[in-house]
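All remarks here apply to the structure that follows.
Heads up, one of the protein chains got dropped from this complex, but the rest are sitting where they should.
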Amino acid sequence: MDSALGKNPTGGNAGSAGTGIEDFDIRAYLRLDLMPHFMCPGCGHGIALRALLWAVHELAIPKDRLAIVSGIGCSGRVGAYIDANTFHTTHGRPLAFATGLALARPDLEIVVITGDGDCLAIGGNHLIHACRRNLHMTCIMLNNEIYGMTGGQVSPTTAENRMTTTTPAGNTEPAFNACALAAAAGASLVGRGITLQTPALKNLMKEGLAHRGFSFLEVISDCTEIFGRKNDLGSSPEMILRQKSQMRPEYFGNVVDEPFRPNAMKTGILSRNERPEYGDAYRAAMVSTRATASHGHG
Amino acid sequence: MLASVRQNLQGNQACALGAIAAGCRFYAGYPITPSSEIAEKMAVELPKVGGTFIQMEDEIASMAAIIGASMGGVKAMTATSGPGFSLKQENLGYGAMAEVPCVVIDVMRGGPSTGMPTRPAQGDIMQSRWGTHGDHPIIVLAPSSVKEAYDQTIRAFNLSERLRTPVVVLLDEVIGHLVETIEIPHIDTIERAERKWATEARETYLPYGETDDGIPAMARPGDGYRSHTTGLTHGPSGFPTQKPAEVNDMMQRLLGKIDRHRDIVDDVETVGCDDAEVLVVTVGITARAARRAVRQARDAGIKAGLFRPVTLWPFPENQFRAVEARVHSVLVPEMNAGQLCLEVERLSARRTKIARINRIDGEAIEPAHILSTIEELGRHG
Partner (left out) sequence: MPIAPPWSQPVRRRPTVMAEGAKIPMTAAIEIRLSGSGGQGLQLSASVLAEALLREGKRVAQSQSYEPTSRGGISRSDLVISEDEVDYPLVTRINYLVILDDVAARASNALIKPGATVLCDESRVTQAPSGDFHVRMLPFAEKARAVGLERVANMVALGTLAGLSGICPRATLEAVVRDETPAKFLDLNLEALAAGFKLAEAPVSE
């Protein structure tokens, strides 16, 4: 396996920055020796992964400087396929691990890949505080409305009345609006994307990566194999096309090409709240503290 | 001039200064009595040396953050007390499994649950060894003075970095809040161990491969290795595996690596163990009481001895057995309902009489209490 890694065409760097799909070869960013991957046929997580790596490619972020921190669940396993510094941590805690990593290594570009259960249920406390702190990192929450890896239990984003293994009569709890939660908690950039529109999702991730501060990106990523079957949502293409009827763009720019039919869920950049990045602010405050202290004792 | 400085220092603050002397440059914590002075000291001292302090949203996040910082290559520490120590256990296990160096200070207070936040206890002796799930390596150091809180925190970092394992420094509230006159050595005289970093070619580097000393070199993010770290059972490549042979190899190395370095891990203080007939085994503030009691007993002609495991876990079995073989009674005073005595019973010969003093009312065990029990054991031995 090591030899395969060693032959990686782009070595330590992502190569030249490209702007189109022509010069983006996802294989340059994957640990090909780990293929085939574990994801089910039709799973949206692979599309989200492609969009992320495409964004990394276009921003010319060197793979050596890229750190992927993930938690537990289907989303948690995605990071391992990326040829970067990858950290597969504990359930719900990737943002907390990433906080330590980001403060210790401000030179790294940190992407947290998490899921709806990982991020909003067991990790909900870390999410709101990460949003509040505004440490530079990009948090990508892959929302498939279900605990897939454990077999299909209800999650904090499962819509009401949906069937899961732990809601035999249909879900009676209301779902979280993760983006509204993140924005209310102070995330300095909040956006939502769908796996139907990979180029738009790529552009959204570029916005998130380029933003100095904490970016929260929700990706609607269908679970066809478990959630879809449980709820008779049809094949993977049928599910993914349904995204089109359920979304509408909030922010056009280069994020999406054309408006979708208006519905409850908005996509694109949903809110921006430009403010000092936490690490920068901390270091600046400590430098001035030191200066004051030395002056005081001088 | 590398002169030491004599000063009055609190045990908790000594842990903080020891950490900084050892090269700690990241601290994440959450307020909890009776350990908060460690966080407060680190918040002030770390920026002076270019380090980072952060108060996290909870105990779990604090543990996660120090592991995150350490995976980034920075020496990192957190501190807590019983309730917080319980919350940290899952991520402590991650540190053990992924072999990420880090130091956790646990200042023990009365338990269980919220218990008595301002009163001392020694109820985390077993939790510090077995708190996280699954078989795992861990080192626990148990200082019994402010000077030792300083020294053992430095040693905790050195062992943690050398052996790539979480190390717990276990204080009781008395030692944590005790102020003592101690000599702080000049910082340039402090011996610091650094982690073994990967330097070989990426093609041949195995993040969790077998090595001569059982300790694999760690890949520093940004150095070009782009390795994978996981709490899943992994093979030498660092990627998950469930193949029995690979799992077994990995677990054997993980569980055996501390034992391969017992020469630097073990640390014991003994008093009068050459000729002791009654042996006292204990740690922390209770060991200070026991030391006085043993000396008073010896002055009175009773052959008493003290065996104090400074490195509490792994318990120094060989040193203990060598002493235990010559005594007729072992007394285990501890501020809990009986934890350390379980290990002592496990390691003692059947003929040996094991006596306990257990205090669970939030007060320290007095020297006179230990002395009178030694006298009784001496009479009936």
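By letter and in written order, the chains are A and B; residue numbering begins at 1 in each of them.
Keep in mind that, in the parts below, a residue touches a chain if its C-beta (ideal position, glycine included) is under 8 Å from a C-beta of that chain, and two chains touch if they have at least 3 such contacts.
From a predicted model like this one, the values you see are computed outputs, not experimental measurements.
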item: Chains on display which the left-out chain touches in the complete complex; value: B
item: Touching the absent chain when the full complex is considered, from B:S4, B:T189 or B:T204; value: B:T189
item: Omitted-chain contact residue, chosen from B:R25, B:K41, B:K88 or B:R162; value: B:R162
item: Residue, one of B:D106, B:D124 or B:D267, that touches the chain absent here; value: B:D267
item: Missing-chain contacts mapped onto chain B; value: 2, 6-8, 23, 33, 117-118, 145, 155, 158-159, 161-162, 174, 177-181, 188-189, 191-197, 263-264, 266-274, 285, 288-289, 291-292, 295, 298, 310, 319, 364, 366-368
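Quick note on the criterion: only the chains that are shown with their structure count from here on.
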item: Chain A and chain B, separation of their C-alpha mean positions in angstrom; value: 37
item: Residues of chain A touching chain B in the complex; value: 1-3, 5-6, 12, 31, 34, 63-65, 67, 69, 80, 83-90, 93, 96-105, 107-108, 125-126, 128-129, 282, 286, 289-290, 293
item: In the complex, chain B residues that touch chain A; value: 25-26, 28, 47-48, 52, 54, 56-58, 60-62, 64-74, 76, 90-91, 94, 201-206, 219, 221-232, 237, 239-240
